[in-house]
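What you see is the complex with one protein chain gone and the rest in place.
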Amino acid sequence: MMLIHCPHCGARDVTEFTYGGAGAARPADPAAADDPQWADYVYMRDNPRGLHDELWQHSAGCRRWIAVRRNTLTHDVIATARPGELPPR
Amino acid sequence: MADATIRRSALAGLAVPLSAGSGAGITLLERHPLVMINLRGVADAAFCDAVRAACGAELPVAPNTSGTGPCGEILKLGPDEWLLVADAGAAWSEKMIIPGATLTDVSHARVAVRVKGAKTRDMLAKGCAIDLHPRQFPPGTCVQTAIAKINVILHQPQDADGFVLYAPRSFAGSFWHWLTGSAAEFGCHVIAPPGDGSMPRR
Partner (left out) sequence: MNTQHHRLSQGGLIDRGQPLTFRFNGRKLQGYAGDTLASALIANGIHLVGRSFKYHRPRGIFSAGAEEPNALVQLETGARTEPNIRATQIELYDGLVATSQHCWPSVGTDLGAINNLLSRLLPAGFYYKTFMWPPSWWMKYEHWIRKMAGLGISPRKPDPDFYEHRHAHCDVLVAGGGPAGLGAALAAARAGARVILADEGFQPGGSLLHETAIIDNLPATDWLARTLAELSALPEVLILRRSTVCAYFDHNYLTVAETVSPAAAGMPRQRLWKIRARRVVLATGAIERPLVFADNDRPGIMLASAARIYVNRYGVRPGHRAVIFCNNDSAYLAALDLHRCGTHVAAIVDPRPFAGEEIAAQTRAAGIRMIHGHAVVRARGSRHIGAVEIMRCENGLATGPVERVDCDLLCVSGGWSPVVHLFSQSKGRLHYDENLTAFVPAVSAQAEQSAGAARGVYGLAHCISDGYAAGSRAAASCGLNPPAALARLTVHQPAVGSILPLWKVEAEHTRRAKSFIDLQNDVTTADVALAAREGYVSVEHLKRYTTLGMGTDQGKISNINGLAILADINAAQIPEVGTTTFRPPYTPVTLGTLAGTEIGAHFDPLRTSAIHAWHEQAGARFMNAGLWKRPRLYPLAGETEMQTINRETLAVRRTVGLVDVSTLGKIDIKGRDACTFLERVYINRWRNLAVGKTRYGVMLREDGMVFDDGTTTRIGDEHFLMTTTTANAVRVMSTLEYWLQVHWRELDVRLTSVTEQWAAMALAGPGSRQVLAAVASADVGDAALPYMAYLETDIAGCPARVFRISFSGELAYEINVPADCGAAVWTALLAAGQASGITPYGTEAMAVLRIEKGHVAGMELDGRTTADDLGLGKMLAADKDCIGKRSLTRPGLAAADRRQLVGLVAVDGRSPIPRGAQLVAGNNHRPAGPIMGHVTSTCYSPTLERPVALALLSGGRGRYGERLRALSPLAGANVEVEVTHHVFYDPEGKRLRG
């Protein structure tokens, strides 16, 4: 069972968290985005083998959404931070 | 509070006195009625001062901690979120003026049970995945976690007299079932809350 380090609560079992998928930056002005751009934001997510930046909510804990950098192959959790605050790769 | 006389705990009829004889390894004691206030704010110096002035207690800022004062306890729930807990009748209320704070009354949202006795940690470990070893979970520690699929606040008060568990009100029946079931092998003693204004069960 994965152990995720919540920046606010410390290391907790993955069962305390809810997976939120890869975050995507919302176009600043949705009305200005064309259909392909918007569809890309709404639907398209990478499914990499290896490092993946994800959002999880500590739903049974502090209820904060956190950013998690995880290796999808080994399940190693490399870093966690507040959303948008993961260090550059 | 105006409603004090008609308050009926979600554990009314469940948390009834029960003696396990002299061998009780676990004692369960409901805390009711309580005042519980959700407190939000940015934990800067001014806010800590304001809370101290209004509540007479130190605002806990480190993760998984709590503060205590003459009125009651302050449990840290998140980076900008706390729970004020006091016995009903205390001066704490949603109407307190604390600059920078958002207060929401959640007095009825949870049931609270104190669990104490020599076997408390063994019993809690049946459902709680948090390490309760005294070095890892000293008095004053407060965490939120899931026990038996129920989201709970688990607090070890400064007086170290056991642990207090707060569970969502609607889960009270299942929560009590888990508590008593887990405690059974150790001998389980139940003490009714003092001054419980609950109506008799039908």
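When the chains are written out, they are named A and B in that same order, and each has its own residue count from 1.
Quick note on the criterion: contacts are C-beta pairs under 8 Å (C-beta built on N, C-alpha and C of every residue); 3 or more make two chains touch, one makes a residue touch a chain.
Only a predicted model underlies this, so the values are computations on that prediction, with no experimental measurement involved.
> Which visible chains touch the chain that is not shown?
A, B
> By the contact criterion defined above, which parts of chain A meet the unshown chain? Give residue numbers in ascending order.
1-3, 13, 18, 20, 23, 26-27, 30-31, 33, 35, 38-39, 41-43, 55, 57, 59, 63-65, 74-75, 77, 83-84
> Since one chain has been left out of the picture, which residues of chain B touch it in the full complex?
These residues touch the chain not displayed: 2-3, 5-10, 13, 33, 38, 40, 102, 104-110, 122, 125-131, 133, 136, 148-150, 168-175, 177-178, 181, 184-185, 199, 201-202.
Rule of thumb we're sticking to: only the chains that are shown with their structure count from here on.
> Measure off the straight-line distance from the CA centroid of chain A to the CA centroid of chain B, and report it in whole Å.
32
> Using the touch rule from the top, collect the residues of chain B that touch chain A in their complex.
Going through chain B, the ones touching chain A are 63-64, 77-79, 81, 129-130, 143-146, 151.
> Using the touch definition up top, name the residues of chain A that touch chain B in the complex.
8-10, 12-13, 15-16, 59-64
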